[in-house]
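The block that comes next holds chain A.
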Amino acid sequence: MSTPLLEVNGLKKYFPIRSGVFGRKTGEVKAVDDVSFSVMPGEILGIVGESGCGKSTTGKSILRLIEPTDGEVKFENRNILELSNEEMRKLRKDMQIIFQDPYASLNPRHTVEKIISEPLLVHGMKNSKERKERVRELLEVVGLSGYHATRYPHQFSGGQRQRIGIARALANNPKLIICDEPVSALDVSVQAQILNLMEELREQFNLTYIFIAHDLSVVKHISDRVGVMYLGRMVELTTKEKLYEDPKHPYTKALLSAVPEPDPDIKKERIILKGDVPNPQNPPTGCAFHTRCPLAMDICKEIRPEFAPVEDHHFVACHLYNDKQ
Partner candidate 1 sequence: MKLKSSWLLLLLVSFVLFLAACSGDGGQKTDKGATDDTESTEESSEGADESASGEKVLIFARGGDSESLDPGSTTDGESSRVTRQILEGLLEFDKESFELKPALAKDWEVSDDGLTYTFYLEEGVTFHDGTPFNAEAVKINFERWADPEHEYAFADDGFVYSMYGTMFGGYKGDEGHVIEEINVINDYEIEFKLSQPLGYFLQNLGMSYFAITSPAALEEYGPDISEHPVGTGPFKFVSWTKNDSIVLEKFEDYRVEGLPKLDKVIFQVIPDPSARLIALRSGEVDIMDDLNPDDAAVVEGEDGLTLLTRAENNFGYVGMNTEKPPLDKKEVRQAIRYAIDKQAIADALYAGYATTSKNPLPPVYLGYNDDVEDYEYNPEKAKELLAEAGYPDGFDIELVMSPTSRPYMPDPKTVAEIVQNNLAEIGINVTISSHEWAPYLELTQNGETELFILGWSGTNGDPDYFLSSLLHSSNKGSSNYTYYENPEVDDLLDRAKRAVDQDERADLYSQALEIINEDSPMVTLVHSTPVLAISDNVINYVPHPSTSESLAEVDFAN
Partner candidate 2 sequence: MKLEETNNQFQEQNLPPHDDNVMDEEETEAVSPWRDGWKQLRKNRLAIIGFAIILFFILVAIFAPLFTSYSYDQQNLADRLHPPSKEYLLGADHLGRDIFTRIAYGARVSLQVGFFAVTGALVFGSLLGILAGYFGRWIDMLISRIFDIMLAFPSILLAIAIVAILGPSLENALLAIAVVNIPIFGRLVRSRVISLREEEFIMAAKAQGMKSGRVILHHILPNSVAPIIVQATLSFGTAILEAAALGFLGLGAQPPTPEWGQMLADSREFIQLAPWTMLAPGLSIMLVVLGFNLIGDGLRDALDPRMKN
């Protein structure tokens, strides 16, 4: 295998909590707590987890849309957290994002033309005719028509808007696109169309995706490898096949049991997780999942399990497996 396109090591993002008379920092939310993984060129890495588990923050931290607290993000072997603002700005040509909410992520006062051509302009395409051409091309690539260019976002449906968002992300031929739950706001029927489009585009333009989603069914469809996050930590990471066939972490198992099977005859034991997601301000000691884990042991309450490979390309953070090694 070649060198990874993106390498994330020990990424952390803590949000301070301030309160009291002086607004002192009285605690912090560890939204992303020591997450590491890498992405190969042309690969689609899925990241799943319940809402609030820090997967979106992870995605935005990688792009420095949120400044990480600590860690290392290497893109093509450059630690981008050390780049100056201007260097980072230039690098954004190669790293793009598609947002979850197609309604909120498009400037309501700009025409589609302007929305898509703006990234072209800021990365050096000064000729407006050229830009116009490119916008039409991109619109057609994502399945819209050239005449849509003069309209405003509010004149489009959700799926169409997400297509615009994709066109915008594609504008400068990026190498990596982080897709932050790109279909979760859409109708199910539209979801499939968008997912198909994204897969086509990957092949067409040789893209690499980090695909963030909160349900496994979507990720299953599109990913090569999948990472599972819980309370700011990565708990399992492996190839799609292994994850779906042989999930290791109890949390992954629980998630998988909730995925509806297309074939109603296949009987499946549904694992219902007890309790709520703990307060991220005050996460449980040891393994963060132990409060809800059906298989929790004493050690889980005290020691945080290491995120370690149990098999080839199969990383898990769970004492059940750490013991076996």
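With respect to how the candidates were assembled, all candidates are chains of the complex that A comes from, given by their letters.
Of note:
The definition used in the following text is that contacts are C-beta pairs under 8 Å (C-beta built on N, C-alpha and C of every residue); 3 or more make two chains touch, one makes a residue touch a chain; residues count from 1.
Here the structure is a predicted model, which is why all the values come from computation and not from measurement.
Among the candidates 1 or 2, the one that touches chain A within this complex is 2.
Touching candidate 2 in their complex are the following residues of chain A: 60, 63, 65, 89-93, 96-97, 99-101, 103-111, 118-119, 122-123, 145, 147, 150-160, 165, 168, 185-187, 189-190, 193.
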